[in-house]
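Note that one protein chain of the assembly has been removed; the remaining protein chains are unaltered in position.
Now for subunit A:
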Amino acid sequence: MIEANELTKRYGRTTAVRGLSFTVRPGHVTGFLGPNGAGKSTTLRMILGLNRPTSGTALVGGRPFGALPRGLRDVGALLDARDVHHGYTARAHLSVLARSNTIPRRRVGEVLEEVGLAQAATRRIGGFSLGMKQRLGIAAALLGDPPVLVFDEPVNGLDPEGVLWLRTLLRRLAAEGRTVFVSSHLMSEMESTAEQLVVIGRGELIAAESLTAFAARGTRRRVAVRTPDADALAPALLAAGASVEAGTDGLLTVTGLPATRIGELASHTRAVLHELIPRSSSLEEAFMELTADSVEYTTAGDVR
């Protein structure tokens, strides 16, 4: 279990994290979402005792992590896969960490096997791709067989096969009763993995709830409808409370109604549908909507 209580971090005049409170419970994967620069990494560093909160507390298993003598058996963490020294081999890197925490040597071979790096064990990390470093970081996190796992953007650099592997791993770790806290700036990554979400923007909490509850917040879902009978369908959609934008070639962009309802209305008005496509998942929509005001870096044309 991870508990953040009124966690605040200021760097000079900028506030990276402001009054953040949430609880991450064992037994399921909890996604930690926010746009770039929202304060996710700062929060994770405070949880791991690497950065000192300006005020507030972060507890792991009821204690501040920084007060523990050794960490690997309590929390396995992958903060940045590049936090390694290129001169070591994968095996040496893990052996140093294992030894510092009184973890038997055979565990190094086991975790290398687990993450698929057994073949690269004696290669120096300097020659690793980012994906391989992610796997090495995950191996390090698993070394102590910890009840709590924290991963910061673990998908970066992984190939599609690696992403699939990671999702399975995260779900398995959670199913084993562990607390699994995974950050990402992409909702789509979380959809198929997380059951719980902690969403932040500009260092403040936006939501801490189940995935289902969060998805229900998306109100402005858009659906692309292509029909030769736009003249008949559009008034019906408008009457049902949607807003409709007509494009070329019979394309209607409908906002405010789910695809199922649009299908029903099409049936009632006997409009032929050629396409009926939800433009984005409700989760993605909810995420975009709720974080729209808190996006730190936007391109000039992207002002909302």
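Details
Everything below uses one rule, namely that a contact is a pair of C-beta atoms (placed from the backbone, for glycine too) under 8 Å apart; a residue touches a chain by one contact, two chains touch by 3 or more; residues count from 1.
To be clear about the criterion, contacts and distances are computed from a predicted model.
The chain that is not shown carries the UniProt protein name "ABC transporter permease", picked from "AzlD domain-containing protein", "ABC transporter permease", "Guanosine import ATP-binding protein NupO" or "Multicomponent Na+:H+ antiporter subunit C".
The residue from A:G87, A:G127 or A:P235 that touches the chain not shown here is A:G87. Across the interface with the omitted chain, subunit A contributes residues 25-27, 45, 48-52, 65-73, 75, 77, 79-80, 82-89, 92, 95-97, 99-102, 137, 140, 145, 147, 175-178.
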